[in-house]
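Only one protein chain is missing; all other protein chains are in place.
Order of writing sets the chain letters: A, B, C, D and E. Residues in each chain are counted from 1.
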Amino acid sequence: MNLDLILSNILSPPILFFFMGVFSKAVRSDLTIPQPIPKLLSLYLLFAIGFKGGVELSHSGISTEIFLTLLVAVVMAAVTPLYSFLYLRRRLNIYDAGAVAATYGSISAVTFITAVSFLETVGIEFGGHMVAAMALMESPAIIVGVLLIRMNLKKEDQVGEGLGGVVKEAMTNGSVVMILGSLLIGVVVSEEHVVALQPFTDDIFKGVLTLFLLDMGLLAGKRLQALKRAGWRVVLFGIWLPLLNAVIGILIGYFLGLPAGNTLLLTVLLASASYIAVPAAIRMAVPEANPGLFVPMALAVTFPFNIIIGIPLYYQIIELLESL
Amino acid sequence: MNLDLILSNILSPPILFFFMGVFSKAVRSDLTIPQPIPKLLSLYLLFAIGFKGGVELSHSGISTEIFLTLLVAVVMAAVTPLYSFLYLRRRLNIYDAGAVAATYGSISAVTFITAVSFLETVGIEFGGHMVAAMALMESPAIIVGVLLIRMNLKKEDQVGEGLGGVVKEAMTNGSVVMILGSLLIGVVVSEEHVVALQPFTDDIFKGVLTLFLLDMGLLAGKRLQALKRAGWRVVLFGIWLPLLNAVIGILIGYFLGLPAGNTLLLTVLLASASYIAVPAAIRMAVPEANPGLFVPMALAVTFPFNIIIGIPLYYQIIELLESL
Amino acid sequence: MNLDLILSNILSPPILFFFMGVFSKAVRSDLTIPQPIPKLLSLYLLFAIGFKGGVELSHSGISTEIFLTLLVAVVMAAVTPLYSFLYLRRRLNIYDAGAVAATYGSISAVTFITAVSFLETVGIEFGGHMVAAMALMESPAIIVGVLLIRMNLKKEDQVGEGLGGVVKEAMTNGSVVMILGSLLIGVVVSEEHVVALQPFTDDIFKGVLTLFLLDMGLLAGKRLQALKRAGWRVVLFGIWLPLLNAVIGILIGYFLGLPAGNTLLLTVLLASASYIAVPAAIRMAVPEANPGLFVPMALAVTFPFNIIIGIPLYYQIIELLESL
Amino acid sequence: MKKVKRVEIITGAPHAQRVISLLESYEVGGYTLIHNVQGKGERGMRDGDGLSDAFENVMILVVCSGDKLEAFANDVSKLLKRFGGMFLVSDAHWVG
Amino acid sequence: MKKVKRVEIITGAPHAQRVISLLESYEVGGYTLIHNVQGKGERGMRDGDGLSDAFENVMILVVCSGDKLEAFANDVSKLLKRFGGMFLVSDAHWVG
Partner (left out) sequence: MKKVKRVEIITGAPHAQRVISLLESYEVGGYTLIHNVQGKGERGMRDGDGLSDAFENVMILVVCSGDKLEAFANDVSKLLKRFGGMFLVSDAHWVG
């Protein structure tokens, strides 16, 4: 395996600005990107990626392959928390185990977008339905995670809030609505409108992603400290679970005969962990869970691992398998 | 009359994202675009539309036709509140009647901008002075509305604040200054500067408008509920007054022999209602008026009506008349 | 000397929008650009200018000329506060004299960026290392200014905070990190990434600068009033010190044989005064200094003077000297 | 001038709506919200960072009579015990 | 430690400047402003939405002597009656 791809990935502006953010926090610079700027950048990214995915989807149409991919994606989002919980249950309390499990079942849109940007750089195509897969994978893990916690609690510890509320919350999550909405709109609009939006949705996309990753670096740098208290076993989970899930993703792609671009994106979805939707939902549904644990794991361990090493590594394995 | 144009308008990204915003609120999604992001988007739109208008104006120069159009625009902005008030006076209290009257005399910049974007899609030109017309129409209605309220109040209910303050406020309103300032600057700068700004003022314009209409949809969706309390008569006023004013606008354009693009924009200005400048000014000058009435009417009835059905409808009538 | 260049500079959109901002405050319009929008615009500008500087630098490589220029820049940033303090010491208290001295030793990134934009308009090249010079000049003056204050205070007035803290603060300042980080990244990334970022870093650059200068105009307009209390001597200092430093910069450029573009940028750096980094640092280190003095001088006197008259004037002198 | 209770509640932003709904069910006369509030308490730092509002607090100010306070105090207290937060009461005068 | 009055005024953002001007005409020693405050009162919800600041509140905190308070209380009260808002006074100690 050659390291060229990993190195060239590290030397791309988004990744370098991520490092710059981490470095800024390390030297205790006062560089910050105050709210709601990160919110604007992430709304833009969801809008652009959703819209472009929709346009692609309208070109490709819906095939059995697409349907299978979506199905597999959703199933994996629901199953990942199960085996994660089995492992974590012995090391953490029920609340934290459920929260971390949900975190890893769900996905990270920015990791996905970084992978898309990687594919564009290496010139590999991908299907617009992968954006739909991403959107569909955000919520199931939250529901499964909360269910796991409830089932494992003693009767007398059961509290508040019906499960219906949690499900509703998870499904109408802002980022889910933003991606699916933009996707649907991308499907229905005519080519001339797509072209008119291109300078906004395509041309400045990489620049916005770069600025956003600077903010992610600042956040990750800040969260790194919280990790020291979590213990190395938990930190390691943030590496090996993504690797395990990546292997599963790659194998699924291989046996379904998916094109390399789609396999990579599916792999990245399985391997990534949520630090936006899940924390928000879990704090609502399970306030007992310690956010000082599941957020830093997703943000300061798994996210950097995936965007720096994971994406090019997964891609090389996929290519290797394809060339067999 | 064919429905094609209306349908193709509905299927444009800005309108679709408006619907998406309304829908998000309907399903109680937590999707929000927090301040000051909408403020940034609207500053950008005013800047771009003002600047482009100025550039157009510097090409066309000032003719009698332009002068007449501006005059008509201002007069209509001052007259619309008069007949609106006459009708509303019997259904609402004086404060609310005056506030709604001012709302409909003034204009909605986003409706105007959506119409410009519509014209660009169908490939019809328009004069830069229409932007000036828009800017000039923002304030007069506010002053007339406040005057109407004062004249209809009994002596002993008269309160506070000289009319001078109201006038000053209305004239130095931030959005008026932004449009007129950008227009003037667009008039004086040389072609090479115009070209240098084009990627910012032109290329990404439609994308920003699309994102902004998503926010408008979220706002409209939220305000829809407030309307239930207002009663159907008032809601209907938010449809038929724009239609009446549209007819007036179309006839004026016809008799002045204005080109189709300019007639459409004039029509849209007459038919649109303010939900930014007027609420701010009225809350200052007439705090007794109920903002739960005049804002939802403009935002959740008239605005969607105009951008979804109005614009293509008015345009078809204008074309029909022209072809006679 | 002809006035054409000054006039054409005044008629460029960024300068005109600056005037518009000042004018808005003069007529007491409520036009505002609320935080963190200005923060976003300035982050963008630092990112873009840093990145582009880095790309240029990677093309040119590091020569003796570049090294000399950086050295001269840093030395001047440290020396300017010395002679400024000598003059100001007789007119202001020690705290204020030190604060103003630091203000004028440090630099204004927006003045620099406006000069870059000016060079692009007149079609003159400049070296990427000038961006590095800018970044290196931000901090030294702060340290020298604080040192001057401490050395001139009587023992018993000495207070708090070790100098180490001040130095650390000055070096890890957010804008310094942003410029230097972006510059370094610009140096290492490959051409294909540079091209992919161009729509973001280059195409919309002038538009963002224009919007940002509107905000600067609003701020300057607001600060103008504070100046009345400061007295004309101090106001004049805000003109003649930049002129003096400009002469020094032009002569340095002449004797080092620097190309016109680089000489202009060096000159502008010497002549400009800080209103972001220095106020923040001085408020931390020397809260006794009156921010109603040093901020308005930099923002409402020196900044407008430089961008309106200074830049084209300095440029003409540089050209004159070159043609000798 | 009327004697009133000045009730200050600080809780995580995701829970604000729950507290408000509870207060409204007791028909309080009004309330005031300050968003983007940060802080530190038993449940650690809430520094406002992050891409959702999960790590932000909200301050809720309710001015009401002592009777009203007694009515809702218990329920609010229970809610905050689970979701975290601070519940402070002081005396004030309503000028009106 | 000096006994002072802690005056809290909440009113719509468009009216804040009026209240402040009034307070300044009474030469209060200082004040503090918190913007983007939301709330509900007699005049319905002010949820901060919208594209102007028309539907937002501002909180104004003035710390002053009882005498000063008595001086401006009446005028501020009148203003708030027309424009809406809350006017709350409590006792505090100024440490300085």
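Following the convention adopted for this analysis, a contact is a pair of C-beta atoms (placed from the backbone, for glycine too) under 8 Å apart; a residue touches a chain by one contact, two chains touch by 3 or more.
These numbers were taken from a predicted model, which means no experiment stands behind them.
Peer 1: Missing chain touches which shown chains?
Peer 2: The chain that is not shown is in contact with C, D, E.
Peer 1: Just checking the interface: what residues of subunit C touch the absent partner chain?
Peer 2: Touching the chain left out of view, subunit C contributes residues 35, 38-39, 42, 159-160, 219, 222, 275-277, 279-280, 283-284, 287-288, 291-292, 295.
Peer 1: In the full complex, which bits of subunit D touch the chain not displayed? Write them out.
Peer 2: Where subunit D meets the chain not shown: residues 8, 10, 34, 36-42, 57, 59, 73, 76-77, 80-81, 86-91.
Peer 1: Contacts of subunit E with the missing chain: which residues?
Peer 2: Spelled out for subunit E, the touching residues are 1, 4, 6, 29-36, 61, 63, 90-96.
In this section, only the chains that are shown with their structure count from here on.
Peer 1: Determine the shortest chain-contact distance, in steps, between subunit A and subunit D.
Peer 2: 1
Peer 1: Considering only mean CA positions as chain centres, point out the chain farthest from subunit A.
Peer 2: E
Peer 1: Report which of B-E and A-C is connected by more C-beta pairs in contact.
Peer 2: Result: the pair with more contacts is A-C.
Peer 1: How many Å are there between the centre of subunit B and the centre of subunit C, using C-alpha atoms for each centre?
Peer 2: Spacing between the chain centres: roughly 41 Å.
Peer 1: When the centre of a chain is set as the mean of its C-alpha atoms, what distance in Å lies between subunit A and subunit E?
Peer 2: 46
Peer 1: Please list all residues of subunit A that touch 2 or more other chains.
Peer 2: Within subunit A, residues 35-36, 39-40, 199, 203-204 contact more than one other chain.
Peer 1: Mind pulling the subunit E residues that touch 2 or more other chains?
Peer 2: 36 - these are the residues of subunit E that touch more than one other chain.
Peer 1: Just spell out which pairs of chains touch, all of them.
Peer 2: According to the stated criterion, the contacting chain pairs are A-B, A-C, A-D, B-C, B-E, D-E.
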